[in-house]
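Note that this complex is displayed minus one protein chain, with the remaining chains in position.
Entry: chain A
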Amino acid sequence: MTYSELDPEVVQWVEMLQSPDLNDRLVAAKTLQHLGDEDTIESLIVALKDDSPKVQEIAVMALWEMANPIAIPPLLKCLGSTQPEAVRVEALAALKEMVSPDDLLTLLDEVQIEDETVQLNVLILLRKIHDAQALPYIAPFFESKSPALREAAVVTLRYLNQVVRFEPALALASDESEEVRRSAILTLGHLSDEAVVPTLCQALTTDADWQVRRNAAQALDLQSTPAAIGALTSALEDEHWQVRKFTARALQRVADDTVIPSLVKALSDEYSDVRRDAAIALGNLGNPEVLSALKQTLDDPDRDVQIFSGRAIQKIQDKLAETTHA
């Protein structure tokens, strides 16, 4: 678009955006951001290559506010490792809002560029597209040397629709990096390979990192399979209360009567969240044998525990009444 076609109000700012004086370019970029005139997009795209990171950052913000898809490819170029960090962060935030499924092919092209920073950022953006077509492009990152890329890839896998089996994800459950293991375990909760549940059970009971064990309990909650009851029962004795809490939560959906002694013991846990979730699990089991243990928690120091114990007792009594009437 030539200057003559532009609104006279914006022409001076577009011209000033090319000034050799940095202060003038800053003022021009800021003013164009405030004016938000779509006709100035081309000038703002040029400003993404300005010498000053601050001008680049303002140009990114201006393009973000205009949200025109034309700006997506130039903004993707701002994600590279040669760009200043502030510009990269701003561009990623803008792209997170701007990308749509139509941009899948563009993103898949970018993810093949040999630049770890670009790859990392594009993996994050692919989570918004949810398209399983991205899987073959994500797969190589599961064997990347960079832990950050392995973690980003396994998290992205979680967001892809229709993906229920993916063996390389299982291998990351025993990755050397704790960060990768934490994310891999959570992703496994969404998959349905035969080996998923045994892998999660092993992580829950043997992993050295408590956050991995906590995530394994959360993943088993998603899986809700009786095959995990043994591991969940022993995890109720874990030294970290967060692990015990999410284990009790997982047991709310799959517990059987063999877990009752462990759950009753959890009713006197040091942490009220664990006591509450154990009470709920016992209520869901509906076994009248636990009524006396639950009644003792009605005067628990924590109000939450009192309420949920009351509800659990009510649930068991309702179930009893139903059976008696039947």
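Methods note: a residue touches a chain if its C-beta (ideal position, glycine included) is under 8 Å from a C-beta of that chain, and two chains touch if they have at least 3 such contacts; residues count from 1.
Here, contacts and distances are computed from a predicted model.
**Q** Can you pick, from "Tryptophan 2-monooxygenase", "Carbohydrate ABC transporter permease", "4Fe-4S dicluster domain-containing protein" or "histidine kinase", the UniProt protein name of the chain not displayed?
**A** "4Fe-4S dicluster domain-containing protein"
**Q** Of the residues A:24, A:193 or A:209, I need the one that contacts the missing chain.
**A** A:24
**Q** Pick out which of A:10, A:45 or A:58 touches the chain that's been left out of the picture.
**A** A:58
**Q** Tell me which stretches of chain A touch the chain missing from the display.
**A** 23-24, 26-27, 29-31, 34, 54, 58
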